[in-house]
Structures are given as C-alpha cells and as structure tokens.
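Before anything else, here's the structure in question.
Shown here: the complex without one of its protein chains, the others still in place.
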Amino acid sequence: MSFKRSLLNTAVGIGFAAGLASVTAAETITIATVNNGDMIRMQGYTNQFTAETGIDVEWVTLEENVLRQRVTTDITTKGGQFDIMTIGMYETPIWGAQGWLVPLDDLSAEYDVADILPAMAGGLSYEGTLYAAPFYGESSMIMYRTDLMEAAGLEMPDAPTWEYIGQAARAMTDRDNEIYGICLRGKAGWGENMAFLTATSNAFGARWFDEEWNAQFDSEAWANTLNFYVDLLNEAGPPGASNNGFNENLSLFQQGKCGMWIDATVAASFVTNPNDSAVADKVGFALAPDNGLGPRSNWLWAWALAIPAGTNNEAEAKQFIEWATGKAYIELVAANEGWANVPPGARTSLYENPNYQAVPFAKMTLDSILSANPLNPTVDPVPYVGVQFAAIPEFSGIATEVGQEFSAALAGQQTVEAALAKAQAITTDAMEAAGY
Amino acid sequence: MARAISPQRKFLTTGAAWAVGLLIFFPILWTILTSFKTEAQAIASPPIFLNFDWTLENYAVVQERSNYVRFLMNSIIIAGGSTLLGVIIAVPAAWSMAFVPSKRTKDILLWMLSTKMLPAVGVLYPMYLIFIKLGLLDTRTGLVVVLMLINLPIIIWMLYTYFKEIPGEILEAARMDGANLRSEILYVLTPMAIPGIASTMLLNFILAWNEAFWTLNLTAAQAAPLTAFIASYSSPEGLFYAKLSAASTMAIAPILILGWFSQKQLVRGLTFGAVK
Partner (left out) sequence: MPPARKVIDMATKASRSAARIMMAPAVVLLLGWMLVPLTMTVWFSFRTYLPLRGGDQGFAGFQNYARFLTSSAFWPSVYTTLLIVGGVLVITVCLGVLLAILLDQPIWGQGVVRILVIAPFFVMPTVSALVWKNMFMDPVNGLFAHLFKFFGAQPVVWLTDAALPSIILIVSWQWLPFATLILLTAIQSLDSEQLEAAEMDGAPALKRFWFIALPHLGRAITVVILIQTIFLLSIFAEIFVTTQGAFDTRTLTYLIFQRITDSQNIGLGSAGGVYAIILANIVAVFLMRIVGKNLDA
C-alpha cells in the first residue's frame, strides 16, 4: 500500500531533515528571482556560470507579488535566506539607505560599471553608491498593430498625444471580432495599474504629493487622468480590463486581440517573437503619449540583482552578478537566441552595437528610457523621486490600496469621483500614520 | 437496503449522480487534459476537448525550469513528518481524554480547536523572527513542527471521537484480567484504533500537503515543497495555460493518487467518527 510506504519514507525523511537541513555547501548561492521571461532564460544558462566558477546556484523563482513579500520579510528581519535578491528601482534606494544591501562599488574593471545607462545607475543608487546591478531596464512605450492602424486609415506618429491615441483606439476597436483598440493595465497593485496611472498622470500635470507631502488626489489633474483612462478602456478596451496586468495584456496582444498596448519596453521582444506571438510581424512602436505639458507617460524601471548585507557568500554573489549583468552574458544570449532576445535597457554599449541597432525596437526603447526623468517627473514640483512611484517606504502599501479603488472605478463599481475621494482619504490617513 | 427499487429509477439516479460527479470533477479533468495540449490548442476557440495532438512538451518545459523531484520529496517529508509527529503526540492525549475524562475534558478539546482560529497572517512576523533565532528558516524540520502544531487539534479531535467508540467493556475485561495501563494500550486499544489512526493520518497528510501559507513563507530553496513550486507559475507569461496545467497536474497528482487508492480509509476519516 502506497500509504505505508510513504510513512516509511517519512520516517527516513525526518532523519534526513534533521541532519541535512542546516548544512549548506560552501560554494552554493541562493537567488530569489521573479518568473519573468528573461529571468527564466538566465536560469537555463546557469550551468555555464557553474562550469566557469565552480559555484552552484539555487534558484527560488516566484511570481512577482509573492517574491516581493518574501524578500521584504527576509530583508527587514535579516533572515539571511538569500545571497542575491531580484529587486527593482523602488526598493533599492530605500533598502540601500537602511544599510541592508552590500554596496556594489568594487566591481571589476572588465565589468565596466560606467557602461550602465546613467538613468538606470541613478535609479539603483543611494547617495551616489550603486546598490543593485540592472539585469534589464525598461521604460514604457506604445506597441501597436501596423495592419490594424492601416485598416483604420491611420498612421502612428513617433510621439503621439493622448488625444490621438484615444481616437486611434476607438477607430480600431471591433468587438465582434474580439479586437480591442487599446489594452492597458487595470489590475490593482502599485506595480500594476498604479505604475501605469502614475506615469500617465505625469503627462496630465498631476502629482502624488505637493512639496509639503499633502496628497493631491483632489486635484483636477487627477480627475482628468482617471476620467480619460476609464472612458478610454470602457469604450475601446478588452472585457475585464480591471483584472489585466502586464502578463494578461501580453497574452492578449500576442493573441492579436489588442490594437495598441502601452506597457513595458521589454515586452517588445515577446510580441515580436514568432514562437510566442501570432502578430510578430505586424507590430510597430512609438513613444508613450503626452499632453503637450512636457512629461510623457512613460516610466522607468529596472529589475536588478542586489546582495543583502550579512550574507556569507558575498564574494560568490558578486561573481554571479558580474556574470549575469555583464557584457559577456549579453553576447552569450545573442549567440544562442538572437540579438532581439538579449536583456535590454541596462548598458550603453548594447545600444552602440550595430547588431543590436538592427533590432526594430532598439531605438524606441532607448529613446523611451532616455526621456524618463525620475528626479523631475512631474509638471509641478514634487518632494519625491521616481516616475511611476514615490520612493518612500509607505508608497507600495498606499498605492496598492489606491489601485484597488481605481480598479473598482474602471470596473464601474464606483464613480471616478468616489474613487478619487477614497484615494485622497487613504493616502492622507497612511501618511499621517507614518508621521509626515 | 430492503427497499425495492425500480430499474427505471435506478437508471435515473445513476444518470443524475454521474452527471453531478463529472461536473464536480470537470475542472480537474480539464486541467489534466490541457496539460497535454500545445499552448495554441489550450486557448483555441471554440475549446478543444479531446481532439488534439497529445504532447508531453509542457511537462518537459516545467521540469527543465524547476527540479520537480526535490519539491515533491520536500512535500512528502514535510506532510508525512508532521502527520507522524502529530499522531505520536496526539494518541496519548486523545486516549486519556476518551477513557479517563474529567469535567474539563470537553473544554480542553474545544480550546484546542480554537487555537486553529488564530489568523496565520497576524503572526507571520513573530514567527519569522522566532525561526531566525532558532535557525529553522528553510528547514524541513521547522516546517514539520509548524504544520504538526497547526493540525494537532484536528488530529486529537478525530482520534478522540474514534477512541470513544471503542467499547468500555473491553477495557473493563482487560483490567479484570490484570492488564496494566501499558498492555491495555498496546494489546487492547491499539489494534482496535488502527483504522481510526490510519484515516486520521490520511486526512492530515492531505491538509499538510495543501498548506500554502507557512510552507511558502518559511522556505527558500532547500525545504520548499510543491506549494512553492506552483508559486513560480502563478502569473501568466504570455501563453501559459498548458504550462500552468502541467505544473498544476504535477502538484496535485501525487495526493490525488494517494487519495484515490486509500479512499475507504479517508472516507472514514472525513466522518470524524462523530456522526455514526
């Protein structure tokens, strides 16, 4: 009977567990990472790293929300479970300021720190010290279906306005054939709909806080942003848009159901990959829209590798970071999978490489990254740093709750005014609790 | 069962029961079927039920990405270990409550059950700190202990209800024959209690197998069970239904098979002995 056998296994197992559990091989590093395509690909090449250095790598691959929860718990309690954590531009300066991360100021000369795009290096530093090395960097841009635009008799400019996007989206929508003019993030979360909406609000002249840290959701600019967004998605978006995040929209776009999609520049290589995308040869790119006020609606983000302070394997961890975010890795991927599939947005040299310049989305990605300005993201001055977030510890909690209100407004469960009023109350309350 | 049933009626009830059974089972069946499709077929419109090219590709992709066997072994060890440990601690307690009850027995029993109502999320932070102090993070030992504690009240309660069904006269007779406490337990009670203990263990094995909060939050690489395995597939990456289905099937298959083979014991386990 299988039951008895499993009992036996168990008895043996407990013995093992007691003995094995605390023993970790000296040359093994544990890396927590997110289940994005580029990260999964990197895992496939890990054995090359092990062959070169003799260091074994243990991967803990988690979905984004689970990952963030897991690594935050670990770093705040100094749990020491991971030698390398995959984190973003939001966490890095906050954790760096607390002294929780190992400064990456002694990387080797051949790694060439100066080659990291200044926008990325800036966002991953605290007071001028680099705390995380970008694996890939991204901004956001418009990805659109050239065939549908043509069929609608339109032509996409390189730098369109929101007004034009609204027209184009409505013109392309064909609900009977499940073609939706525009796919945008609606799923609640500070890294989901709020990343998009905060970046968009910049173009509408809105801001999160005034210089005294007062919440600004009662401003007219926010009302304009949210009304525009809700109307647009209701008229030209897919059903259930309020549950769609990056991955859901990627899936829709790859299936050919979106006319336009404004999202992360890294998606460009997924939607143009014929293995995954049904519309690979019909995709065009343009800068994220603006409203003529100065800022465009594109964000700036990097998934980066950082070393928690206190790890026993600091030297090995640094070796891995140099390998994974260095120039050689890019060439390794290029040689095996083509230039379109290398991790983008991290290094200047990549964009100077003629091979990469031939990739259709390379220029637009770089232009998008260069046009985002985390230090001065809004029309009116703000006390915070960050384009689609405010780099304060309270932001993720507040924005996730606010995101749920906005998501409910998109779903038609409450009015835009009600959602903004609640957002204002939530933000004011939370900022008070944090002692601002 | 002396009631005479007309064949027509049996035919009808059979049809109804099978329809309901298949309806309830359908999500699992659909998941298993989808795991053998290609990604394109998985989202085909209209959906393809059986008429597709069966492929094992998704399983290969999932296996390449994560070391399934290690997650599986951790699940078996953690679920099995916590169940075994729980029963070892619970049998004496349940025995004494069933056969030497005092006024407070029922209060103690209900109190034990009430400890299960504490919200795990609320104590995540304290538990994490305790685990750091004790060096138990990412160890199977730590999870065995935690899952044992979580399920201990249920184990005790189930065993208690079984033990109470063991006729007191038998104990009386044994004591008349001069049996002491030890031989009473060893030779009289244990043989009668084995079926109850087996079903209790089965149910708790399932509960421990499916526990997804502590197993995810207290592990990293070494002790992560199948609940962590599935956490790396829980958001879409482009077209992902077939891969998700394959990972899901891999996560639930062992326990599904175990459950089916030991259905009889489990059914008895689920009755909690209290409803006969």
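A and B are the chain letters, set down in written order, and residue numbers restart from 1 in every chain.
Here, contacts are C-beta pairs under 8 Å (C-beta built on N, C-alpha and C of every residue); 3 or more make two chains touch, one makes a residue touch a chain.
If you're wondering where the values come from, they're calculated on a predicted model, not measured in any experiment.
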{"item": "Which of A:P103, A:P383 or A:G397 contacts the chain that the document leaves out", "value": "A:G397"}
{"item": "Among A:A288, A:L305 or A:A430, the residue in touch with the chain that has been omitted", "value": "A:A430"}
{"item": "Chain B residues that touch the omitted chain in the full complex", "value": "1-3, 5, 10, 13-14, 16-18, 20-22, 24-25, 27-28, 30-31, 34, 43, 45-47, 89-90, 92-93, 95-102, 106, 108, 110, 112-127, 129-130, 149, 152-154, 156, 161, 164-169, 171-172, 175, 181, 206, 209-210, 212-213, 226-227, 230-231, 233-234, 236, 241, 244-245, 248, 251-252, 255-256, 259-260, 263, 266-268, 270-272, 274-276"}
{"item": "Residues in chain A touching the chain absent from view", "value": "65, 69, 72-73, 76-77, 94, 98, 178, 187-190, 238-240, 242-243, 252, 257, 393-394, 396-398, 400-401, 403-404, 407-408, 411, 413, 422, 425-426, 429-430, 433-434"}
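Everything that follows uses one rule, which is that only the chains that are shown with their structure count from here on.
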{"item": "In the complex, chain A residues that touch chain B", "value": "1-3, 6-7, 9-11, 13-14, 16-18, 20-22, 24, 30, 32, 35-37, 40, 43-44, 58-66, 69-70, 73, 77-82, 245, 247-248, 250-251, 254-255, 270, 276-277"}
{"item": "Chain B residues within the chain A interface of the complex", "value": "43, 64-66, 73, 76-77, 80-81, 83-85, 124-125, 128-129, 131-132, 135, 137-142, 144, 198, 201-202, 205, 216-217, 220-224, 228, 231-240, 257-258, 261-262, 265"}
